[in-house]
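First the structure, in the form of structure tokens, and then the observations on it.
On to chain A.
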Amino acid sequence: MNKIKKILELKNPVSISELDPNFKSEVIAHPDARGLAACFSCGTCSAGCPIHEVFSEYSPKKLAKMVRLGMRKQVLSSPYIWYCATCHNCEQRCPQNVSFFNVLNVLKNMAAKEGYAPSAWVEQTKQVVKTGIVFPTEENWIKKREELSLPSLKEDHPKLKKIIELTGVNKIKPRVDKE
Partner candidate 1 sequence: MQEVYVEDFMSPGCVGCPVVKEMLKGLSEELSGEITVEEVDITVDTTRAAQYGVMSVPAIAVNGVLKFMGVPKKEELKKALMEELERDE
Partner candidate 2 sequence: MEQNKNGKKTGIGVFICQCGKNIAGGVDIPALLDFSRGLEEVVFVADNKFSCSEEGQIVIQNAIRDSDLERVIIAACDPGLHLMTFQRCGQKIGIDPAFVDLIDIRKWTMFGSPDKVDEKHALDNAKRLIEQTVKRMRLRRKIPKVTVEVNPSVLVIGGGVAGLEASLDLADKGYKVHLVERLPTIGGKMALLYKVFPTNDCAPCILAPKTAYTNIHPNINLLTNSEVTKVEGHIGNFSVVVSQKPRYVDEKKCTGCGLCIEKCPTKVVDNEYSRGLGERKAIYIPYDQAIPKKAVIDTQNCLYFQKGSCKICEKICPTSAINFKQEPKTIELKVGAIIVATGFDEYNPTQKTEYGYGRYSNVITQFQLARLLDIDGPTKGRLLRPADGKEPRSIVMIQCVGSRDENANRYCSSVCCMYALKHAQIIKEMVLPDTQVYISYIDIRTTGKGFEEYYKRTREIGVNFIHGRPAEVVENNETKNLILKVEDSDINELLKLEVDLIILSCATVPSKGTKHLAELLRVNLDENGFFKEVHPKLRPVETNVRGVYICGSAQGPKDIPDSIVQAKAAASCADSELRKGEIQLPEFMVKQT
């Protein structure tokens, strides 16, 4: 038995006890995700998704269905929800006007609150608070701008820092993956 398991990675069906019936209503309570309830799984979103084309584990149609079924943990902890390239193809062709791009952002926001945010995005936000842009100040481009006689950039933005702190997004901790 052990042997078979090793080769085949035996799987159990998803049990109803793993489904969270409130998850869907929690997601569609957000105005950006309201349309999700109308989804009829036609797959136009996945068919037009550039990321799905090269990496089938990321599938808008599948994620939309998982949310509707209440697969909270599987959706929010999935590293793949962060793979979206933000091309908007999914939403612009959806026949039911589900804005999956926005649905995904709602999911990402929820995941971030639950500690699943990738460090790349957490770092970017920290950076924005410091310099106003997503990059740290670097000597080499300051110099280059001078050489090309381009106007200098402002290096600190206290106003931005203030409003970002109002939203609490600066407190989000990056995901810690157990190896």
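If you want to know what made the cut, all candidates are chains of the complex that A comes from, given by their letters.
Worth a mention:
In this text, contacts are C-beta pairs under 8 Å (C-beta built on N, C-alpha and C of every residue); 3 or more make two chains touch, one makes a residue touch a chain; residues count from 1.
Since we're looking at a predicted model, the values are computed, not measured.
Candidate 2 is the partner touching chain A in this complex, chosen from 1 or 2.
Across the interface of their complex, candidate 2 is touched by residues 38, 40-49, 52-53, 56, 59, 61-62, 89, 93, 95-97 of chain A.
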